[in-house]
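Apart from one protein chain that is not included, each protein chain of the complex appears where it belongs.
Think of it as A and B in the order they're written, each chain with its own count starting at 1.
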Amino acid sequence: MTELWVKNACVIDPIRGINGDIMDIAIRDGRIVESVSDRAEVIDAERCLTLPGGIDSHTHVSGTKVNFGRYMSPEDMRAGRTKRKGKMHVTSGYYVPTTFGNSYRYSAMGYTTLLEGAMAPLEARHTHEEFTATPHQDMMANTLFDGNWAVMDAVREKDIRKTAAVVAWTLKAARGYGIKLTNPGGTEAWGWGEDLTGIHDTVPHFAVTPAEIITTMIRANELLKLPHSVHLHCNNLGKPGNYQTTLETFELVPDLNDARQTLYATHVQFHAYGGGTWKNICSKAEEITRLVNSKPQIVMDMGQIMFGRTMTMTADGPMEFNLHCLHNNKWSNHDVELETGSGIIPVTYSKKSTVNCIMWAIGLELALLTKNPWQCLLETDNPNGAPFVKYPEVIGLLMSKRYRDEECAALHAGTEQKTSLYALEREMDWHDIAVMTRAGQAKALGIVSQGKGHLGVGAEADIAIYPIRTDSVDPAREYRKVVEGFQKTRYTIKRGRVVSRDGEIIVDGANATFWVDAKVPEDIRMENDPEFIKRFEQFYTVRMSNYPVQDVYLPRGRCIETEAFT
Amino acid sequence: MIERDVVCPFCGCLCDDLELETEGGKIVKVQNGCSLAESTFMNDTRLPAPIRRTETGWEDISYNEAIKETAEILRDADRPLLYGWSSTHGEAQSIGVHIAELIGAVIDNTSTVCHGPSILAIQEVGHPGCTLGQVKNRADVIIYWGANPVEAHPRHMSRYTTYATGFFVPEARRERTVIVVDTRRTDTANIADEFVQIERGGDYAVFSALRAIVRGNASVIPRKVAGVSKEQLIRIAEICKKAKFGAIFFGLGLTMSRGKYKNIRNAIELTDELNRHTKFVISPLRGHGNVYGSNEVFTWMTGYPFAVDFARGIAFYNPGETTAVDILRRGECDAALIVASDPGANFPRAAAAHLAKIPTVVIDPHVNATTALSRIHIPCTAAGIDAAGTAYRMDGVPIRLKKVIDRGYPDDAEILKKIYDLLNGGMGP
Partner (left out) sequence: MRVILESKVRSKPNLPIEAEAIIPRNFLKGTDHVVFEGNKERTLSELFWIFVEGTAVSPENIEVILKGDTSRIKRVGEYMDTGSIVIEGDIGMHCGNFMSGGTIEIRGNADAWLGREMRGGTILCRGNAGHYCATGYRGEKKGMQGGKVEVSGNTGDFCAEYLAGGTVHIHGSTGDFPGAEMRGGELIIEGDATRPCGNMKNGSCVILGTVHDMLPTFEKIERRVLPEWKITADVYKGDVANRGKGNLCVRSTGLY
């Protein structure tokens, strides 16, 4: 039995309605309890800001695509190299760090749970191998279904039950967590070097549209009672004028779930562009947020970009190729048979580029214009918009108009009239930030019941104690202190153990991986469907028996079972 | 007993549809596999126990003794080299990297003598690729360049490309145009619809010419390029541009000939150019069964796919400087650990010769040419035969190798873990 007693903590715990109370937290064997014995180890939080461990609900840190980003970037590996020290392994890289680099840096920032944003089922084993080497965060993997042949066939047949059965089988085989759609239908079209231009275009050879895929998958998701909603990267990412597609997509979304959203729309900044060319591109954040403010069934995340060099990587293969034709830098592409695609290119976001300035402004606008912070979560689509180590700066920008004004002064002159950011007065408070960096994510991912995102009795003792005294710091003026404070926790506690102290990792990690086993009725299980089996053996290049991820790849797997169709 | 859907660990194809018949802990029959697979499973002669060189020959030693002496050799070295890794599973590779960072070693894999140049090219321009199923289901134009899969990857064409029945190419071979480019007429060239014979060392010039033609600059191109007529080049460019889905596969004929990584770079840039007209992909034909896995494991752990030097504590990478062949040729390293590979057979003579001058330990299921250069040889399991573990196919698809039989050998990962523990004063990685 191990016990820990955190005293004098200034706790913000939005899920339990606690906002800045000074209190003590008792921990036994990794969970929060009512009280501990006087043998417990004591940490004096000294009235510092204490939050549930940070949760990233959309980041790219593990798997085929991320590793290929590393593979092709020895120049980035030169940045951010650290030696082996104590419990810390060697790390390399800045925008595509090694797994240990990701894990240590997230941990130093108080993050204890991550959702990998895109995992192709065929390559799931790879993602899980890297999860094991990302020891300080609990992990879960969004599973890609955007170009899944069996799904598109079922959608075409308007068979929601079969769609759900394909999802259930695939999630279990891949040990995946939720449904990810990346440019639905578009990644299949990219198999022929083509793309779709809207949600009513037809996917070549499959006679389905993105709109049909999205709506059917939303219903299948709810039929399966998955903890998370459909997680959507809309069509037309990064194209001027794409906000129309985004609005049309959001209009499709019914409200089907009382406990959480029905659609999670990711990195919406990249989907909120007006205009029709790169010359007349402008922000449509007001239009997007107006709709989101009226639709509680939608939760989005920012997709904030920050200036500097980074790497874009997504399953959206055609988008990456278009971007490549603009940048003419190196380009990698990796289509995955019967499932999805992916592309990778390095980019530099520059204050000299009007387009980049507008993009930067849109992310902030989205957050500031969304009335309910539970509906707009903070992330950068790491590393697409910026490496996650920039989150503290994003927090600073959201909390301080002055900081924004100072940044805006350095931007390209054309930015002001093309966005509404300069006029926005809103300054978020500590509670808003706690929602946007952990509580909101826990709710959106459906892991509150797994003891994530709050500090109630029974919760997992994942806690971040930041060197910030909320009673003496004015974030509007002293935003630098805010940024610095969120860069390095005083303590990051993971499942009841202090794992990181003042930015230094002090123990070997032992994370868990969450995955979902949705039990569908025997008669529609794919493993019993001769047609599914036949097509699998014919068109995949691995045998069906070799496809599912073995349990050995999840040494600390945590299966969430659901009784679907009931 | 019949074991189905067995993965062959021999080459980068990792065919996973083999049927093995075992009898009393022995494999007696291999079905579905190529001749290379058959010999991998059937000709599996191993040392019974670790051996150590004496003044007059070899002596048997215990595993513990061998492990202890290996750890001492590595601990005493100023520039240890850990090389190989391509024929074992990711679990062993990962411990190898941990040993390297612990003792400040150079760790390198067999990419250094096969597709290292492809990696260098990818690091310059990226890699437009895909999984093999995309090619099988879609490709109507297939190009083999400097590669002879009939000999080196015997089932590549039947499982993944030319002869494979694909969803959009149900007639397989009849619907596909096959182009073979090589300096000599190989067995693969004999099945080609179009054979392009290039003068030795002329690949780069031919790629440049094709790129120029695809870009509309054909007027600049002379009548003949590296022995290939301009007419044929224009014809090839047209076939490629008109393809619905084209796929280029290349082998050591491109990576190890004059120009090396610049050849690959130019091939990738041709692929890039063709994507402005249609869909095109390119992929190296990786040799060793899990060489791609060693690139993957090294990359997520250190940031670099091969040739990683931990001498300064941090990971440093510079092929040409930190590659095993170069370190050996310059006589830099003063101890070597060779795992799951045979540099004694594959390295240039001067590089291999240095292995005999320094304490070299081999951990490998089989006696090989490197054994003759070594001080200690520790036999172990063979991944995919009597050990399970992860391997990455040449296209990046991770596949679990199976343990088909038990021969009583320790897993190389287990041996390496013990060495690590000794070097780390008893603590695990």
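Everything below uses one rule, namely that a residue touches a chain if its C-beta (ideal position, glycine included) is under 8 Å from a C-beta of that chain, and two chains touch if they have at least 3 such contacts.
Here the structure is a predicted model, which is why all the values come from computation and not from measurement.
Of the listed residues B:G24, B:G57 or B:P222, the one in contact with the hidden chain in the full complex is B:P222. In the complete complex, the residue from A:P14, A:G53 or A:P74 that touches the missing chain is A:P74. Checked against the full complex, the candidates B:G33, B:P50 or B:G259 give a single residue touching the omitted chain, namely B:G259. Although one chain is not shown, part of subunit A still touches it, namely residues 72-76, 78, 329.
In the full complex, subunit B touches the hidden chain at residues 77-80, 103-105, 120, 123-124, 201, 204-205, 207-209, 211-212, 215, 217, 220-222, 224-226, 258-259, 262, 265-266, 269, 310-312, 317-321, 330-332, 334.
Basically, only the chains that are shown with their structure count from here on.
Taking each chain's centre as the mean of its C-alpha atoms, subunit A lies 34 Å from subunit B.
Residues of subunit A touching subunit B in their complex: 62, 64, 67-68, 70-74, 76-77, 81-84, 89-90, 92-93, 97-100, 122-123, 125-126, 129-130, 133, 190-193, 205, 321, 324-325, 330-338, 344-345, 538-543, 545-546, 550, 552.
Listing the residues of subunit B that touch subunit A in their complex gives 4-5, 7, 16-17, 90, 94, 98, 101-102, 119, 122-134, 136-138, 159-160, 165-168, 244-245, 272, 275-276, 278-281, 295-296, 299-305, 310, 312-315, 317, 388, 390, 392, 396-400.
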